[in-house]
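Notes follow the structure.
A single protein chain has been omitted from the complex, and every remaining protein chain is retained in its original position.
Chain lettering (A and B) follows the sequence in which the chains are written, and residue indices restart at 1 in each chain.
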Amino acid sequence: MEYLLHIIILIGIYIILSSSLNLIAGYTGLISIAHASFYAIGAYVVALMALKFNTPLILNVPSAILFAAIIGFIIGTPSLRIHGDYFVIVTFAFQILTFTVLKNWISLTRGALGLPGIPQPKLLGFEISSLTSFLALTAALCALTLLILYRITHSPYGRILEAIREDEVFSQSIGKNVSRYKISVFVLGAGLASIGGSLYAYYISFIDPSSFTVMESIFIISIVIIGGAGRFAGPILGAIVLVMLPELLRFLGLPASIAANVRQILYGALLVAFMIWRPQGFIGKYTFNN
Amino acid sequence: MTQIIVNSLIAASIYTLVGIGFSLIYNTGRFFHFAHAATFTLGAYFIYTFNLLLHIPLILSAIFSILGCGILGMIMDKTIFSTLRNRGASALIMLLASLGLYVVLQNSISVIYGDHIKSIRVGEITEGIPILGARITEIQSITVMTSILILMVIRLILKKTNIGISLRAVANNPILAQISGIDSNKVILFSFFAGSAFAGLAGILVSMDIDMTPSMGMAPFMMAVVAVIIGGISSISGIALGAIFLAFVQNLGILFVSSQWQDAIAFGMLIIFLIIRPQGFLGRRI
Partner (left out) sequence: MFLEIKKICRYFNGITALEDFSTSISSGEIVGLIGPNGAGKTTLFNVITGFLKPDSGTISFNNIDLIKTPPFKIYRLGITRTFQEIRLIRGLKVVDNILLSFRGHPGDSLLSSFAAFKAVSKREHDHILIAKSLLEKAELVEKTNVLAEDLSYGQQKLLSILCCLASDAELLLLDEPIAGIAPEFVNTILAIIRELAAQNKAIIIIEHNMDIILNMCNRVIFMDSGRKICEGPPDIIRNDPKVIEAYIG
């Protein structure tokens, strides 16, 4: 039972991460492999605030969102002037940069040693320590994120995002300030991704740079693509499948030392296979063909 | 100061080797080949296998490893990328497939060899040969000379040989090349072979200098891509120039900020060049 709850919490975190990336990559067509950076920013901001100032969740999570959004703005403003595949390269470079900073800025992040002992959060007087209470917190934040994303993607604003994905130049010729939309959507996606990071930091109570690598970024974009980019339910389905699938490997009795690698091989191979046979994923709308 | 120049040259040599391979594949296959980073790593693990596990002499192991990487590149093209090309897949789809392939390869290395550091350095760590007040180890000087040699050879191949001329034709104008009877699939296959072999070679050289881990390919790959973009993706001499420029700025930067910000310097240069001069120093407009 505990094991099942743990898996559900993980799925919730990945739904937040991949759905927020879906807004950037699936709806707007900006393929980013820097999403683990914003995931990391969320986790580190919450962890550092909780450890150093003992501030409550209600302050930490919004601070993380704000900080991730600001970094998203600083990075997005120059990067989003760069188009297509070159934008992917820029996000890749940013992801590597984030990882080096986390690993080498030892006075702040303690580098590879990580930040242990992140205190358990309190919300409205309740101490969130049991698995069930964490599940409730995850469900609440996940629902909030999805609600925001649903509202956006089903609004006139969301329609413009899809227009930009389909034809950027034409979108300009019908009066849309394309670069502003791109930046706003990148900032928003970055902010929402940090919620996933906050949850992760509180839940595991220990973070280190190894959770926020390029591999993690590729994993998040794989969830979006395999689930179905540009469709609201796509990343939700993707997160459920891709988080659960490797758990089946446990029953094969793989040694723990290689389980993580086998899991990654599995989704890497899935990504290749989907690109060859079904680039729109299970239920996607965007086929990466323009 | 001489040490900065020497260190820059060593780094630039690696960036150039990886960068030439990357741009060969990009200019003919027309996509960003991320799995190139894993090919680099495989070069190191191949020579580890041949030399330390199978006890084949070092030089022979190196040749086997380089060929192994080249053949692996051809297999990648034959199994995945030519299939995608024939379906008219976009560059973005190929890029994502290459990204997936990178994940598969790097983690396969982890599964087979483990995540801890492996070494094929022979003998104890030497201080290096002093040159004009700087120090350079034997393998480092081999690295620099190899990359200069490869640079000259590849230029010669592109200018004088049939395959080189076909390669340039496909890179410049694929449609025209096809009309004049050039089999572009063959040319792309050759680019994968040569490009991957160069990456493998670079991997071998780095592993003999500073050991190996399964994720060792990522950073040099990233730097090579930045060098390629700075220099101009379509120009071989541009790549070398871009590599030297990047390596020099990075090494000079260490004088002022601590070395963890080297990546930040590269990232900044990447953005600046993509916005201000996307064609690089010597390349055509992209």
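Rule of thumb we're sticking to: a contact is a pair of C-beta atoms (placed from the backbone, for glycine too) under 8 Å apart; a residue touches a chain by one contact, two chains touch by 3 or more.
Please read these numbers as outputs of a predicted model, since none were measured by experiment.
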Omitted chain's touching partners, listed by label: A
From A:Ile16, A:Val101, A:Leu115 or A:Leu188, residue that would touch the chain that is not displayed: A:Leu188
Touching the absent chain when the full complex is considered, from A:Tyr3, A:Phe53, A:Phe126 or A:Phe170: A:Phe170
Residue among A:Ala136, A:Val178, A:Ile204 or A:Val241 touching the omitted chain: A:Val178
Full-complex contact with the absent chain, from A:Lys52, A:His83, A:Lys122 or A:Arg159: A:Arg159
Interface residues of chain A (partner: the chain not displayed): 151-152, 155-157, 159-160, 162-163, 165-167, 169-178, 184, 188, 285
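What we mean here is this: only the chains that are shown with their structure count from here on.
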Length of the line joining the C-alpha centres of chain A and chain B, rounded to whole Å: 30
Residues of chain A touching chain B in the complex: 31, 33, 78-79, 81-82, 84-86, 88-90, 92-94, 96-97, 100-101, 103-105, 213-215, 218, 221-222, 225, 257-258, 261-262, 264-265, 267-272, 275-276, 279, 288-290
For the chain B and chain A complex, residues of the former touching the latter: 31-32, 34, 80, 83-84, 87, 89-97, 99-104, 106-108, 110-111, 114, 215, 218-219, 222, 225-226, 229, 258-260, 262-264, 266-267, 270-271, 274-275, 278, 286
